[in-house]
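One chain of protein is taken out of this complex; the other chains stay put.
Labels for the chains are A, B and C, by order of writing; each one numbers its residues from 1.
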Amino acid sequence: MKHSADLTSLLQQLLEQCRPLYSQGKVANYIPALAQVAPQHAAVAIATLDGQVHSAGDARLNFSLQSISKIFGLVMAMNRLDDELWQRVNMEPSGQPFNSIVQLEWEKGIPRNPVINAGAILVADVLVSHYSASKTAFLTFLRRLTGEQNIYADQQVYLSELEHGNRNAALAYLMKSFGNIEAEVPLVLEHYFHQCATAINCEQLAQSLLFLANRGVQPGSNEQICSRRDAHRVNAILSTSGMYDQSGEFAFKVGLPAKSGVGGAIVAIVPQFGVITAWSPPLNRFGNSVVAMQLISNLADELGLSLF
Amino acid sequence: MKHSADLTSLLQQLLEQCRPLYSQGKVANYIPALAQVAPQHAAVAIATLDGQVHSAGDARLNFSLQSISKIFGLVMAMNRLDDELWQRVNMEPSGQPFNSIVQLEWEKGIPRNPVINAGAILVADVLVSHYSASKTAFLTFLRRLTGEQNIYADQQVYLSELEHGNRNAALAYLMKSFGNIEAEVPLVLEHYFHQCATAINCEQLAQSLLFLANRGVQPGSNEQICSRRDAHRVNAILSTSGMYDQSGEFAFKVGLPAKSGVGGAIVAIVPQFGVITAWSPPLNRFGNSVVAMQLISNLADELGLSLF
Amino acid sequence: MKHSADLTSLLQQLLEQCRPLYSQGKVANYIPALAQVAPQHAAVAIATLDGQVHSAGDARLNFSLQSISKIFGLVMAMNRLDDELWQRVNMEPSGQPFNSIVQLEWEKGIPRNPVINAGAILVADVLVSHYSASKTAFLTFLRRLTGEQNIYADQQVYLSELEHGNRNAALAYLMKSFGNIEAEVPLVLEHYFHQCATAINCEQLAQSLLFLANRGVQPGSNEQICSRRDAHRVNAILSTSGMYDQSGEFAFKVGLPAKSGVGGAIVAIVPQFGVITAWSPPLNRFGNSVVAMQLISNLADELGLSLF
Partner (left out) sequence: MKHSADLTSLLQQLLEQCRPLYSQGKVANYIPALAQVAPQHAAVAIATLDGQVHSAGDARLNFSLQSISKIFGLVMAMNRLDDELWQRVNMEPSGQPFNSIVQLEWEKGIPRNPVINAGAILVADVLVSHYSASKTAFLTFLRRLTGEQNIYADQQVYLSELEHGNRNAALAYLMKSFGNIEAEVPLVLEHYFHQCATAINCEQLAQSLLFLANRGVQPGSNEQICSRRDAHRVNAILSTSGMYDQSGEFAFKVGLPAKSGVGGAIVAIVPQFGVITAWSPPLNRFGNSVVAMQLISNLADELGLSLF
């Protein structure tokens, strides 16, 4: 591995290389609050198990966590339910768009995995049903992982999601019709949209997920966030399903467990090493940030991080 | 890692532990020639990059390679076509049964990946079109990788496949109707069934794929079998799609690139270490050998081989 | 045609012939309120254009109108929207279960026809949006068509539907996500479930739909209920799609436009002659009443009513 100074300058250099690609993507516009973000923002950060954080660009500027919130929700749900969770949601790649209702119908209300929308809504149902104040519990969890108290949900994004969430409502009601949602659907959706609306920055996000690269233990606090087996499981799911319908291509090119969100961020876990985050709002047709994907790909190449 | 003697006795011990599970599966019976194999056979082998081979059970008894042949075909095709190949076949997990015609129709004749049947038939088309005698070329490739001259296709299995291959014929004609098959369909199917009918044993199979754990270089001969990038790519595909519709669960439990075949074998690649093979004919409902899956899972646990 | 006395005794005779088939079906049990109906009830009625009504069995006992309500809703919507309606709902047979969400997804929120659930919910949206008090307007329409003031919605059935309507909610939210529902989804569903819960008997139902057999004119009052073209259109839709996934078989066996409901009733239109209704709660696997279907089939044979 590189020295620290080298690493920061490498990040800087790769950021400048990849930044121009932003014009090839399109900022998510399905909700107005997301559509307003400036497309030129870009950032990258690496947090390593030894406690260091390196970054370049707008790495302390907040973005919308969106689907990356599915990782945190999943870990919280795994901590409450054991194998029962895997009766209600599968762990297989979907081979379908992230919000496919067709597959959910075929598989009788059992989502393919917890990081497609249906699966994350099911996880939200678990949180609503098993935490007394699930929205607060989610924020508390993130504050604990980042050591920052100012992690919050963006109210404008949250309300915007609620208003434009008809497709997610359809997924939720379909699962409820199969008996796979316990709580009232509106409560489940509120939780889900609230966690999606979390505002966070690249440095915070990278640090927050170090436990996944460290067998469940958060390095700073030495706290066991989840079991070693569950850290492994989360990485496995991210590796086959984290990048929407580009998960195979990401494994092909990068070879790391990763998750993207329509806010334009991507996070990649490097077992035994650390966590990489990158952010740039414009998305490709699969919903993945063009710049962030290229950045992480180049960085993984440079540092030889592929698992394969 | 363990000492050699320890490793052999560990294999022995795990084989005896897992062997009784054979009664939970069912030997593939869609072709008569496969249905005749005795369900009690079981074997496990590890070949490591340093040239050692350890095994237990029927590790020198031949079985039918079946879908594991897709790995070899893919490497051969990658060596002839470059990115053109990835215009004709995708690299995403399928989220569908291995022989799904529905997905092939939706995606207009472009198979989801090269290790589902449609993808492997497309690869067979590449081989038929780009090698002068593709069936012989395939066997020659395996002989070169194993250093054994007595690798052959089982004629009874081959003829049996040809006779019962109507579904694969449907996949091939559908791709041809979309213009994605170049050669005559009967020739393509002949190649495909011929490579599936290859007879091989666990020790040979483990040794043959060492190059995938070694960045494309076969350790014994030091020959570059494929580029480093392509070795990485094959592992990535196996990791998201190699275990049929249990690929996610396998990543979850084992965390290694792997491929199974309805002959009852499973092969798992351990980058920088070696290759594990296991064999026992009875299959679970996903088409994966019950005993082989458990064996490899336990072995990966014992040796701490998971990538995650 | 037969004399009146003959017709009544024919109905009597066919009812006794077909009644024993009730044991081959199963009363709808997806909502508790429907599951309580006694399976032995059976009735048949014919209303003819000359004003006569013949019946046998429990022809004045109320049953739940359920999907047959879709006819009335459709006529009301056609009277408010012209071709605009057919931009929002198609007129093709579905080839899918009546509540299929898969097809709705494929066809981007445009239901296949107005007598599958998604289509009828879309029609409910039209009614909610274009009538000031749509639930009352629906009942008023039925009262006008039957000349009976005591047509009402069964409150127990209505509440039961609301509580168990998650799948219909999924259909509605999915259409809303495609921009094909104007009103608030809960209001649309309330209307839909309310009209489904209408209580009516065989004699009333037969009389109420005479206008469809008479080019849009209700014979008693001589009122033009809908245009001649729209009466024709409704019959055409019922003829290709009215009997769920048994529409083809019904055309095959009976050859008349018809609609069934899970309350156990079936209504068949005989252009230029009259309307037949039959009722018996136990349903076959397609959701059609076993006894009512056989009764109408035998009656059509006896009277030579097939259109073909």
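Here is the rule we use: contacts are C-beta pairs under 8 Å (C-beta built on N, C-alpha and C of every residue); 3 or more make two chains touch, one makes a residue touch a chain.
For clarity, every value in this text was computed on a predicted model and none was experimentally measured.
Undergrad: When the whole complex is taken into account, which chains on show are touched by the absent chain?
TA: Touched by the chain not displayed, across the whole complex: B, C.
Undergrad: Write down which of C:Gln96, C:Ser227 or C:Asn284 is the residue touching the left-out chain.
TA: If we include the chain that is not displayed, C:Gln96 is the one touching it.
Undergrad: Given the contact definition stated above, which residue among C:Ala206, C:Ala251, C:Ala265 or C:Val290 touches the chain not shown here?
TA: C:Ala251
Undergrad: Return the single residue from C:Asn166, C:Asn235 or C:Asn298 that touches the missing chain.
TA: Answer from the full complex: C:Asn235 touches the omitted chain.
Undergrad: Considering the complete complex, identify which of B:Arg19, B:His130, B:Arg144 or B:Lys176 is in touch with the unshown chain.
TA: Of all options in B:Arg19, B:His130, B:Arg144 or B:Lys176, contact with the hidden chain holds for B:Lys176.
Undergrad: Which residues does subunit B use to touch the chain missing from this display?
TA: So the residues of subunit B touching the missing chain come out as 100-102, 105-106, 166-167, 169-174, 176-177, 185.
Undergrad: Could I get the residues of subunit C that touch the absent chain, sorted low to high?
TA: Considering the whole complex, subunit C reaches the absent chain at 90-96, 103, 112-113, 231-233, 235-237, 239-241, 245-249, 251-252, 255, 257, 271, 306-308.
We adopt the following convention: only the chains that are shown with their structure count from here on.
Undergrad: Using mean C-alpha positions as chain centres, tell me how far subunit A is from subunit B in Å, no decimals.
TA: Centres of subunit A and subunit B (C-alpha means) sit 32 Å apart.
Undergrad: Could you tell me the distance, in whole angstrom, between the mean C-alpha positions of subunit B and subunit C?
TA: 55
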